[in-house]
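Below is one structure, written out as structure tokens; the observations come after it.
Here the complex is missing a single protein chain, while all its other protein chains stay put.
Chain naming follows the written order as A and B, and within any one chain the residues start at number 1.
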Amino acid sequence: MFSGFMVNTWLAGTVIAILAGVVGFFVVARGASFAAHALPVGAFPGAAAALLLGTSTLGGLVIFTALGVAGITWLGRRARRDIATALALVALLGLGELFLSMTSEYAPEVESLLFGQILGVTSSEVAYLVFLATLCMVAVGVAFRPLLLTSVDEGLGQALGIAPRRGDLIFLAVLGLATAMAVPIVGTLLVFTLMVGPAGAAQLLSPRPTVALVLSTAIAITTVWSAIALSYRSGWPVGFFVGGIAALVYVTARLVTAERSRSPRDTPISQRGQDRHESP
Amino acid sequence: MSLNGCDPQVTLGRTAVLEVTDLTVVLGGRVVLDNVTFDLARGSVAGLIGPNGAGKTTLLKAILGFVTAQSGSLKRSAADGRAVAKVGYVPQKIDLDPDMPLRARDLVGLGLDGSRLGFPLPSRKRRTRIDEALEAVGAAQFADKRVGRLSGGEQQRVLIAHAVIRQPDLLLLDEPLANLDLRSEREVVDLVASLARDSGIASLVSTHDVNPLVGAMDKVVYLAAGKSASGRVDEVVTTEVLSALYGHQVDVLRVHGRVVVSAAPGPPPPHVDPVAKHLAEQVPR
Partner (left out) sequence: MSALIHALFARGLFSTATVPTAAIVGALAAVSASAAGVFTVMRGQSFAGHALGDMSAAGGSAAFLVGVSPLAGFIGIGAVTAGAISAFASRGRRARDVSTGIVLGAGLGLAGLLLYLDTTRSSTTGAAVSVMFGSMFAVASSTLPAVAAATGFVLVCVAALYRPLLLSSASGELAAVQGVRVKLAEAGFLGVLVVAVALSALTVGAVLATALLIGPAATAVRVARRPGLAIVVAAAIGIGSTWVAIVLAYDSYYWSSSHAAWPVSFFVVGVIFVTYVAVEILSSVRSRRAKYRRARSVRSTR
């Protein structure tokens, strides 16, 4: 499992896990899970178009990711975030269907784009992955405080002089870059699981940002390593294990934190509406 | 008037709509309400005053029946001897999308029959009742505006209309003045007073600042750390009474007719990291 070609797989997986853990922290903090799903999925038609034209699939992915970011931002100016994301996503997917209908040799390529082909990663791919990941991490490092503050509250960001929409755009751009990079390796559909699951669990376990960030990355790495090992052993797709493990970790985190403190909080009058009791 | 005792002012001849006696509520190991006692007469306006965290919201929840008390009693009586007292509730604000396809009059209409299945058949009677409720709160001119696009003061009126359209005996308002500018504050207070006067709707207005209500209140219920004191403003909001309530020195000053409650310096409040607080809020309960 650790022989020659698998080294690349382990490397690629680790790099992507670190990236997903870090970017995912902000995805969950900003409630942007839908965008994290929409951008990689919406990028997939770009790869299909590239297949059609015979050009680099990576280029197609990047262009369509950019279109996705632009779409969500422009539509999001007037509509609510989730509606903008949904509309941008289906618009891109509609195009994707059109391109797919025009090309005949698609099934295996489409599958690998959707679900990942991590077991066949080459050294050069790992190199470019490391390069782009570093770029991404630098961007996150530079934009860390504005990203964090605008995730909590736009007002806080504005106090720092960051226009709320600029903060959003920065975040979406970072998210787009991260997902575009990870898609060829982990596949469109599973990139976002890595970004949502570990970070979701981490933020349940600790309210402190730096701790949650580190935890998120650690959980993501563990998830990917386990998934790769299991996939190697069973021959089943990596994505299946990533999705399953991430869900298990999250559920565990939920159960663990539910048992913790149950302190009274200042909640609105009735949160469920079914606990009407007659007082004695 | 006594600190925790019964309020003799429940008045001869006026029926009590709400009688709270020695109500104690414990939540999560903490005593949130401690032998709270007060009465509310029909058609009167009472201010529920107290700092944040004093238990005001819990008391309102208890009156609505959403929280069970450990001990004590809470009696809601309908006027005219009806079996069940109708209670209306006005939240501080509701967060609505500006594009939400719901007009002010639609929301008020839901106050009439929002719990019934099916959709409302257009009827002149229903429309008239909605129009009347909107008139009564002064919301007629923005009746057809989307609820998500109403200003703070406008929304407050619509929420009040929603709560009073069924002519409740008791109206609970949860910090209605908190988000309003001074003029809207004045208007809401006047509205509540006139509803009490003209329609006999007893109102309990929770707020952390007694001043806007001073002219309109018939009595005040002061809550501090779960303990209550009720009576007239000049009886309750005094240095002696509040100091006893809080358990440490509190000075009450009257400046140009305004009442200023000033607590002596105590330990500084714990520093709250807004980011940590935000993330902690995402932990599901």
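We take it that a contact is a pair of C-beta atoms (placed from the backbone, for glycine too) under 8 Å apart; a residue touches a chain by one contact, two chains touch by 3 or more.
Treat the numbers as computed from the prediction; the structure is a model and nothing was measured.
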Report summary line: Touching the hidden chain, out of A:Leu58, A:Leu87, A:Leu132 or A:Leu169, is A:Leu87
**Report entry** Contacting the left-out chain in the complete assembly, out of A:Tyr128, A:Phe144, A:Trp225 or A:Phe240
**Finding:** A:Phe240
**Report entry** Interface residues of chain A (partner: the chain not displayed)
**Finding:** 28, 31-34, 36-37, 75, 78-80, 82-83, 85-87, 89-91, 93-95, 97-98, 100-102, 106-108, 110-111, 114-115, 187, 189-190, 192-193, 196-197, 200, 236-237, 239-244, 246-247, 250-251, 254, 267-274, 276
Report summary line: Across the whole complex, the chain not displayed is touched by chain B residues 64, 66, 87-89, 91, 94, 96-97, 99-103, 106-107, 110-111, 113-120, 144, 146-147, 159, 162, 281-282, 284-285
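Convention: only the chains that are shown with their structure count from here on.
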Query raised in the report: When the C-alpha atoms of chain A and chain B are each averaged to a single point, how far apart are the two points in Å?
Result: 44
